[in-house]
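Removed from the display is one protein chain of the complex; every other protein chain stays in position.
Let's turn to subunit A:
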Amino acid sequence: MTSFTITLANQGGAAFDVDHRKPLLQSLREQGVDLPYGCQYGGCISCAAKIISGKVNQQAQRALNNRQINNGYIILCVARPLSDCTLEVGVESHDKLYRNPFLDPLAAHELKADIATPLDEEK
């Protein structure tokens, strides 16, 4: 198996070796990390974490809009690592996850991927 090292920046830099084939939530929970989660199908955002460095494959996520992705959020229940990663996890990492939609609207390119206008086509 290919394994990568996941470092949790907001848990004292604790590091865990994980299987690249498994979702990060599963790998980290199996090693005793206490993380929030909900639907476990990539749709509910409860397990969102912020990626500080590294790359993941999170094609299966349906929860994040493009602004949240641009702010570094990943959905741990479906994200699989493509490299060593450093993450901030838990609600502590959610400082940019939620916004008041009436005060802070999304631009057309910041919507979810299935309805977003590509940035170069946005007026």
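Everything that follows uses one rule, which is that a contact is a pair of C-beta atoms (placed from the backbone, for glycine too) under 8 Å apart; a residue touches a chain by one contact, two chains touch by 3 or more; residues count from 1.
One rule holds for everything that comes next: contacts and distances are computed from a predicted model.
*Asks:* I want to check something: the complex is missing a chain, and I'd like its UniProt protein name from "ABC transporter", "ABC-2 type transport system permease protein", "Thiamine pyrimidine synthase" or "Methanethiol oxidase".
*Replies:* Of the names offered in "ABC transporter", "ABC-2 type transport system permease protein", "Thiamine pyrimidine synthase" or "Methanethiol oxidase", the one UniProt assigns to the missing chain is "Methanethiol oxidase".
*Asks:* Extract the touching residues of subunit A with respect to the undisplayed chain.
*Replies:* Interface residues of subunit A facing the absent chain: 34, 36-46, 62-65, 90-92, 94, 97-103, 105-106, 111-112, 115.
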